[in-house]
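Removed from the display is one protein chain of the complex; every other protein chain stays in position.
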Amino acid sequence: MFSNMRQRLFRQFDVEAWTQPGLSPANIFISAVVVISVVSVIIETENSIRNIFSEFFYVTNLIFLAIFTVEYAIRFWVAGERPEFLGISGRVRFIISVPSLIDLIAIVTFLIGIGGSDVFLFRILRLLRILKLARLGPVSRALKGLVTAIMERRYELVVTAGLAMFVLVISATIMYFVERAAQPEAFGSIPRALWWAIATFTTVGYGDVYPITVIGKLFASIAALSAIGLIAMPTGIFAAAFSDAFQKDRKQIEDESNGV
Amino acid sequence: MFSNMRQRLFRQFDVEAWTQPGLSPANIFISAVVVISVVSVIIETENSIRNIFSEFFYVTNLIFLAIFTVEYAIRFWVAGERPEFLGISGRVRFIISVPSLIDLIAIVTFLIGIGGSDVFLFRILRLLRILKLARLGPVSRALKGLVTAIMERRYELVVTAGLAMFVLVISATIMYFVERAAQPEAFGSIPRALWWAIATFTTVGYGDVYPITVIGKLFASIAALSAIGLIAMPTGIFAAAFSDAFQKDRKQIEDESNGV
Amino acid sequence: MFSNMRQRLFRQFDVEAWTQPGLSPANIFISAVVVISVVSVIIETENSIRNIFSEFFYVTNLIFLAIFTVEYAIRFWVAGERPEFLGISGRVRFIISVPSLIDLIAIVTFLIGIGGSDVFLFRILRLLRILKLARLGPVSRALKGLVTAIMERRYELVVTAGLAMFVLVISATIMYFVERAAQPEAFGSIPRALWWAIATFTTVGYGDVYPITVIGKLFASIAALSAIGLIAMPTGIFAAAFSDAFQKDRKQIEDESNGV
Partner (left out) sequence: MFSNMRQRLFRQFDVEAWTQPGLSPANIFISAVVVISVVSVIIETENSIRNIFSEFFYVTNLIFLAIFTVEYAIRFWVAGERPEFLGISGRVRFIISVPSLIDLIAIVTFLIGIGGSDVFLFRILRLLRILKLARLGPVSRALKGLVTAIMERRYELVVTAGLAMFVLVISATIMYFVERAAQPEAFGSIPRALWWAIATFTTVGYGDVYPITVIGKLFASIAALSAIGLIAMPTGIFAAAFSDAFQKDRKQIEDESNGV
């Protein structure tokens, strides 16, 4: 009976053991709890909220801790269903496997976290597990398609990135020469001018630094206008790569439906 | 004679009963009045204008009210031309149907609105009706094409949105650790840092928050540069999806003209 | 001999009479002078420069005036080569034709302009003539291709523009309700909130207005994120439309080279 229950839990908790499409109810529940716990920890960093709802956060954290501990215990137990994690040496191998380590550290930091620490980055890492879980069904197909399309055009993207770096450095160097006398604080060195260059070429434009001399504004205008080109390049490459991928996708679906 | 008039009004006011292409003159007029009344209400919220033209707004509002009331009465009357709205129970069903309720609430809030209230959101909702009216002719074909193209690539867009969320949270978390000591007001919690992250990754860059430490600027530079990629992703997916849809569109038109 | 000279000048000054590819030397020269005179007038509006080089500008303006007057006289004379401008009534028709009127007004405002006026908009309108001149050769083919591609997808662009307007108005309305108490100056009416909405949805983000309340920042975040979608829509439509047009272009060239 115990063995039967372990098998059923294994099918629930092991992503690949689940034979039906999508995720098992147990993994959907765990994923939801991970997301909620991450959102909770994000909100908790805001002192004005934490101070008012401190008891609420204390209780929910305890609940998260209980759920994650039970989950870890179950995963540890059902790991025996896989030959590679069988026996004591197998369980040790299970404990030191990367996803289990992340789980364990998430629990331990959780324990410390209740005391008021900020070491919760590992809980965010558990989100990566959801990404792994997401490698199923149509979302997985979409992800794979996008990654393949981007990888196929990696050299084009490398060329664009290289060109962008070159233009960023040259622009920052010119602005350093042009503006440093007028604004030693903002343009007194090339690294400082690079901060301006990045804000300009990405069109973020915080407005904390901008040229004030006439020649500086002239060069900044040229830089801002060429920024459109530099942003259009990767966008165009992505668009073309995806267009290519979608066409192959469609052709494959058509061929399949034609029984080829 | 009354029955004949009801039939003619029905053909004028019911979108689907109009057999000619485009909208009926009555519906074009009503749509125009809705748009003008929304523009009017938007301008009216500006006190400096409202105070000067208060009488003008009072009169125009009365005119809008009269038009919308008459329109509602006509729609109520001609509803009987449709079997589902026949008889008393049919008319009740007409009154509690969603578009009629929006019309009714628009009129009622209008009545209250003349007294100086701000409850005019329902008038804006009537704009949705125009969208419904717009589901005709070439604009409809275009809308359907765009929606189909986007829906076909919904999983790719979900992947991009998920990736964007992940990057936003991670970036905000890093900036929270890096900048909170220097700027507790702007980066004192992850939700606060998220405000910076959104302004940066969307390249809006209001400039109310930006890193001031060297490490903060370094991370913000990486964030701003990767923002280009995150914006290029959905743009590329849209471009590829539309390209796909337009090609099918063209092929269909060619096939039709070839008599296939 | 006079008639022969008029014919030669006609071929030089009339765009369509020039049989060789590109522009005639006379029209290249005139176009260059128009561009230079526009740049000159732009720079002249800057008082700090005008005050120093006032004599220089006086002389160059006289030269521009002389060139444009001579050009007008020649165009008036050679217009007789075209049957529709023959005789006195033809010349009157020439004077009141739109391009000639623009030329005439440009000269007259020039005369007034030397006295210190700002009425130089007509000189900028002459730039439109260059656009007309540009309707030749490969640039013309490119322009026609782009316009055709955009026109073919005008309904898709109308849908996107309509959606953008709707989202802008709704966003401004929400922010008006959320932020008006905290910032009556910036969000005290929907038209004021629209100024914020446009700066946000176009990702310009001047930073003169931005939400300061928590709920306002939450809505602004959603607005900023959906801005990416609204910008990606027309970009995607343009990309797909151009892709379509370029493919037809290529196919046509291939067919021509195959002698079809």
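In this document, chain identifiers A, B and C correspond to the written order of the chains, with residue numbering beginning at 1 in each.
Methods note: a contact is a pair of C-beta atoms (placed from the backbone, for glycine too) under 8 Å apart; a residue touches a chain by one contact, two chains touch by 3 or more.
Note that the coordinates shown come from a computational prediction; the quantities given were computed from them, not determined experimentally.
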Item to check | Of B:G145, B:P191 or B:G207, the residue in touch with the unshown chain | outcome: B:G207
Checklist outcome for this item: Across the whole complex, the chain not displayed is touched by chain A residues 153, 155-156, 158-160, 162, 166, 169-170, 173, 176-177, 188-192, 194, 199-200, 203-207, 210, 217, 221, 224-225, 227-229, 231-233, 235-237, 239-241, 243-244
Item to check | Hidden partner chain, residues of chain C it touches | outcome: 38, 42-43, 45-47, 118, 121, 124, 127, 131, 134, 138-139, 141-143, 145-146, 164, 194-195, 198-199, 202-208, 231, 234-235, 237-243, 245-247, 250
Checklist entry - Touching the missing chain, which residues of chain B? => result 203, 205-207, 235-236, 239, 243
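Definition applied: only the chains that are shown with their structure count from here on.
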Item to check | Arrangement of touching chains [line / ring / star / complete / other] | outcome: complete
Checklist outcome for this item: Rotating chain A onto its identical copy chain B by a Cα superposition takes an angle, to the nearest 5 degrees, of 90
Item to check | Most centrally placed chain - per-chain CA mean versus overall CA mean | outcome: B
Checklist outcome for this item: Among A-B or A-C, the pair repeating the B-C interface (over half the contact pairs identical) is A-B
Checklist entry - How big is the gap, in whole Å, between where the Cα atoms of chain A centre and where those of chain B centre? => result 31
Checklist entry - Centre to centre, by mean C-alpha position, how many angstrom separate chain A and chain C? => result 43
Item to check | Overlap residues in chain B, where contacts from two or more other chains coincide | outcome: 194, 199, 203-207, 231, 235, 237, 239-241, 243
